[in-house]
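Below you will find the structure I want to go over with you.
With one protein chain withheld, the remaining protein chains of the complex are depicted in position.
Each chain carries a letter (A and B) given by its place in the written order, and its residues are counted from 1.
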Amino acid sequence: MKRQLIAIAVFAVVYASLALFVEHSYYLLILAIVPVWAVMGLSWNLLSGYSGFVSFGHAAFFGLGAYFVALAQIHWGLSPWLGIPCAALVGAAAGLVVGIPTFRLRGHYFALAMLAYPLALLYVFEWLGYQELALPMQREHGFAYMQFEDHRIYVWLSLALLVAAMVITAIVERARFGMSLIAIREDEAAAEAAGIRTLAWKLKAITLSGAMAGAAGGFYAVVLLVVTPPAVFGMLVSAQALIVAMFGGSGSVWGPVIGALVLVPLSEVLHAQLGNIIPGIQGVVYGVAIIAVILVAPEGVFWKARDILARRRAGISPVVADLPHVAVTPPACNANAGGAIAFEVRNVSKAFGGLKAVRDVSLQVRQGEILGIIGPNGAGKTTLFNLLNGFIRPDQGSILLNGEEVIGRSPYQLCAAGVGRTFQVVRPFRRMSVLENVIVGAFVNAPSVAQARVAAQDALDQVGMRAQEEQLAGTLTNKQLRLLEIARALAGKPKLLLLDETLAGLGAGEVEEVIGVVRALAARGITIVIIEHTMQAMVRLVDRFVVLNEGALLAQGLPEAITRDTAVIDAYLGKRWRTANA
Amino acid sequence: MNIAQFIENFLQALVAGLLTGSIYGLMCVGLSVIFGVMRVINFAHGDFMMLGMYVAYYAFGLLGIHTLFGASAGPYVAALVAGPVIFLAGVLAHRLLISRVTGIRGNALQAQGHYAQLILTLGLALVLQNGGLYFFGSSPVSIATPLASNAWSVGPLYADRIEIFVNQGQSIAALIALAVVAAFVVIMSRSRLGKSLRAAADNPEAATYMGIDVARSHRLAFGFGVAVTAIGGGLLASGTSFQPYVGLEYVIVMYAGVVLGGLGSVGGAFFGGLTIGLVQQMSTLFLPNQLQNTAIFVIFLFIVLVRPQGLFGTALRRT
Partner (left out) sequence: MLEIVALHAGYGLVPVLNAVSLRVGKGEFVAIVGPNGAGKSTLFKTISGIVTPSAGHLRFDGKDLLAVAPAARAHLGIAHIPEGRQVFPSLTVLENLEMGAYTEAGQRDWKANLEKIHTWFPVLAQRAKTPAGALSGGQQQMLAIARGLASSPKLLMLDEPSMGLAPAAADEIFERIVSIHETSGLTVLLVEQRVAEALHFADRGYVLEAGRMVLEGTHDELKSNDRIRQAYLGM
């Protein structure tokens, strides 16, 4: 964080002194405009870069900010010094108003809906008769109305706005806020299951993002002195916000700034030089830039450069050897297995259309017990887990956690109540480090980032991955990813841990290691339910088995009994096998 | 305003809505094919339509279609010429750009790939509309046809108090649009090519197992999609004036229609477009002209928020 702030300060000083060497007012104007688009890029980035909800409509906030400043000065004589902060509030309010309905949508639908807002506003403002609003000149009280003879002051003001946006972004990025947004981008379902209130964070993000864009729009009106609907609500405004951010690299403080520093001067200069020959040159520059980035380096300049640097560094440094894992001798019999009933499922059923995925399943898990749920493909195991952690609601039945009915609670509420889970397909937040991944999981029961960090490190210790905490999650091996998922779930201090095919795809030695980790957790009193396809390794891990077949409970009991159960053998190997080998 | 006059206005708007709506329906069918087969939302769709308008414009004037077919039939021939030309442009755009982030290769990018496609077509849209300024100039043009200002009158009805005018140019354009949609539906449902496109849309992996080249299917679908919309643009070109930024005005119209009809459903898209045309014209009864487009946007937002699967989509897909 400190390094980040110093870097921002250095950048600000360099940029501010640039203005001292530029005389020509047109170039000063460009210097003043670059930070405006950088702020727009950061605004877009705060929402779309971190949360992954791509907005094509940031012009809505920008335009409202610009018109607010202009109209407030014209009608109420409000100085931009106050008008711009108010424009930020207008943008924030607009963000919230837009966000509440629009976050019901995902993916393409969200993007398209966002596109409609500024375009609808554009026609409304034209209809209102604001085709061209000029800010009244205040020659006598220039300073009071943010009108300066010396154009360098605009550059510095604009830069101040940018520095504020960068610092806000840097703070957000390191805080629970930013990490939660990144977790949402990487995998919204996993984030929800890790205890993150996704809708609340998304609304905060679009509100703050709207505020930044509103302020940028307000300042833009002051610099250009004229506001027209196409110039502030037009498609190019939204596109420019998106393009500077994606070109430079979204999901970072510097990406949007780099994007604006490269693209804005380029398009402006080309426009000045060739504008009368090639009228649409600005749009072409942005269009070509974004096409090139998508084709060549979709992650953007900043990340590409960082990856290249990281690779070069990795080339010299020795490969970090896998540390020997924590040796845990599995207890012969789990002492806790006779505890109180921690979790109970009663007559739960769920159908999708005609398919009955789970039929009338009842089971109990005791505190500290390891319960294995097995069954062939399509037996309804993952659906059962989705019911248990609140992703889907059962059609009937009840689910009791420590005797309390939990049906109807959302995944993050269940997570807060002590239900942690992992996923069949590992869902790490790939662009985050191992530690950050686990910190996200810790937020649910940690009031501050510092406490979350402690909880996360503790969780990493428990799975024996403390040594890899700095590594990017995207670079881990399959076994490490499985352990990471367990750690992420552990960091929320769960009482009940749902493990979905944690052993799948692991080599023989790796299976033993993960089994050791899971047994150690149970020994600490965590109740564990684990799903697998096959019984192979499970026989050595679990205290008790539940066998599902075609959504229904086929058998339950101790491992030795289950492997001799004829119904189970039939389900796995077929009747012919039993008759042939009887 | 007395009742007779209101009814007259209403009927007039209804007729205008049906005529414009047919062309919108045609344009929506194009966008919908691309989404249906490739699961790509083509941001540049309006700009391919704009290219289609200019192709029709220049074909009419410079290529001598005017002299060959005359001022009445010429504009429609020119509109149809836009189809194959834009088909080639679409195939080229797909091969050079879009194929790199879609299809089986794009699937590796998974979630990122989705936005990569959308954003790539956004870039393409910016290049086309702004590049268009250079090639076509910024002053609005339109194809001059006498039919655009001629109308058949229906009536007088209801004791001589109601008379409706049906624009001749628009009527013929609407009929051609209907014919193109019908032909397209037949191709998609009956021909081997159409079936293979639908198979590739349903399940690209299984289609590959059948020996269907999915990348080629996507390329053709993109080509067909923009071509069909370009014909729609060509048909509009003789009624309205246009400039290189015209695509943006229609792109929301098309999205609204396609979403209304249920993303990916060709039949739904046509009725979606038709509905949008009706809404747009009907809105003039209650709203000032400038808010026509806002009305469409509001309806679009309403549909996406309330019923994102569309109004006709699920029902039509089953039949």
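We adopt the following convention: contacts are C-beta pairs under 8 Å (C-beta built on N, C-alpha and C of every residue); 3 or more make two chains touch, one makes a residue touch a chain.
What you see is a predicted model; the values in this text were computed from it and never measured.
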Considering the entire complex, write down the shown chains that touch the omitted one. A, B
In the full complex, which of B:Val15, B:Ile65, B:Ile162 or B:Ala207 touches the chain missing from this view? B:Ala207
Across A:Ala160, A:Val269, A:Ala537 or A:Ala552, the one contacting the chain not displayed is A:Ala537
Given the contact definition stated above, which residue among B:Ser99, B:Ser196 or B:Gln280 touches the chain not shown here? B:Ser196
Given the full complex, what residues of subunit B touch the hidden partner chain? 104, 192, 195-196, 198-199, 201-203, 205-214, 317-318
At which residues does subunit A meet the chain that is not included here? 376-378, 475, 477-478, 501, 504-508, 533-540, 550, 563, 568-569, 572-578, 580-581
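One rule holds in what follows: only the chains that are shown with their structure count from here on.
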Length of the line joining the C-alpha centres of subunit A and subunit B, rounded to whole Å: 36
Partner subunit A, residues of subunit B touching it in the complex: 41, 97, 100-101, 109, 111-112, 114-116, 118-120, 122-134, 138, 244, 248, 252, 255, 259, 263, 288, 290-294, 297-298, 300-301, 304-305, 308
Contact residues on subunit A for subunit B in the complex? 52, 54, 56, 101-102, 104-105, 107-109, 111-113, 115-117, 119-120, 123-124, 126-127, 235-236, 239, 242-243, 246, 277-284, 286-291, 294-295, 298
